[in-house]
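Then we have chain A:
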Amino acid sequence: MSVLELEDVHTYYGESHVLQGVDLQVEAGEIVALLGRNGVGKTTTLRSILQLTPPREGTVRFAGEDVTGLATSDVANRGVGWVPEERRVFGYLTVEENVRIAVGPDGEYESLRDEIFTLFPDLERFRDEEARNLSGGQQQMLAIARGMVGDNDLLLVDEPSEGLAPMIVEQVVDALREASAETTMILVEQNFPLAMDLADRFYLLDQGTVVESGSTEGVTADDERIRRYLAA
Partner candidate 1 sequence: IADPGDGGGGGGDTFKIGALQPTSGDLAYYGEISLMGFYSGLAHRYGADPVESVETGTYEMETDDGPTFEFVVQDTGFDPSTAQSVAEDLIIDEDVDLLFGASSSDSARQISTSVLTETDIPYVVGPAADADITVSNDYCHEQLFRASEHTAMDARAGGRYVAEQGDVSTVAIFAAEGAFGEGVASNYTEVLEGEGIDVLEPRFVESGYSEFGGLFDEAVEQGADGVVGGFTFATLPEFLPTAMEYDEMQAFGGFAELVTNQVIGSTIEATLGEGFTEQDIKDAQLGPFTTRYHWNQYDNPINDSFIDMHVDAYGIVPDLFSAGTFVGGSAVGQAIDESGSTQGADVAAAMRGMTVEETPKGEGAYTFQEHNNQAASSMTVAWPVPTTDEWADSWDAAVMPGEPVETYAADEVMVPASESSCSL
Partner candidate 2 sequence: MLLSTHNLTKDFGAITAVEGVDFTLDHGELCSVIGPNGAGKTTFFNLLTGALEPTAGRIEFAPTSRSDPVDITDAPTHETALLGLHRSYQITNVFPTVSVLENVRIAVQAHRGRDSWQFWRNANAFDDHVAEAESILSRIGLAADAAEPAENLSHGEKRTLEIGVALAGDPDLLLLDEPTAGVSSEDVGTVTDIIEDVAADHAVMLIEHNMDVVMDISDRVAVLNQGELIEQGEPETVRNSDAVQRAYLGGYDSSGGAVESDDDANGDVGVSA
């Protein structure tokens, strides 16, 4: 059974019809890359899955259950984590609090936290620092860490390398690899080679619909079908 299924999802911002019938499937254990130019609706797809911007038509099925129309917190509690675009860490909370908040009341916080801190030694160093004082890369780490500790079955990762120095990107990639060992993942990434490197399969979006999909095996940006939609 697929972890996630999207069936003919249409999503709007006000009158603007952003997702115009998206279909996709994610199997357990996979990393699936979501590709496309700026503004084609990648982030919106993730928001639709989480019901942050509920689709007006179509269904989102998570672990076989129809979650369309549920409250975001309910979807999240069913095991969907989110590493949003632009990180969105809580700037006035400490690093540790940022992690703490993702665990929820029932989670075994201490052990999860220690696990995360061994994964991201940088974060341990700054555990009592307010998150806004962290560098962009560290914030991105924190956002990923926050997405991971929730013990999720599916992690939605939106442009994790955006605005990061290459060195940091490497660390982030390592972190994502670690994470993928435990959860299924959808990865939105503008850095095409990076995406190809990490993901097992890809979907290519244009104008709010899936235009291409397949295995990442051997795919390069030279590929005509990719080139058509990504570069000019």
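Selection rule: all candidates are chains of the complex that A comes from, given by their letters.
The rule is simple: a residue touches a chain if its C-beta (ideal position, glycine included) is under 8 Å from a C-beta of that chain, and two chains touch if they have at least 3 such contacts; residues count from 1.
Keep in mind the model is a prediction, meaning the values are calculated, not measured.
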If you had to name the candidate from 1 or 2 that touches chain A in this complex, which would it be? 2
Using the touch definition from the top, list the residues of chain A that touch candidate 2 in their complex. 13-18, 20, 37-39, 159, 161-167, 169-170, 173, 190-194, 197, 207-208, 220-222, 230-232
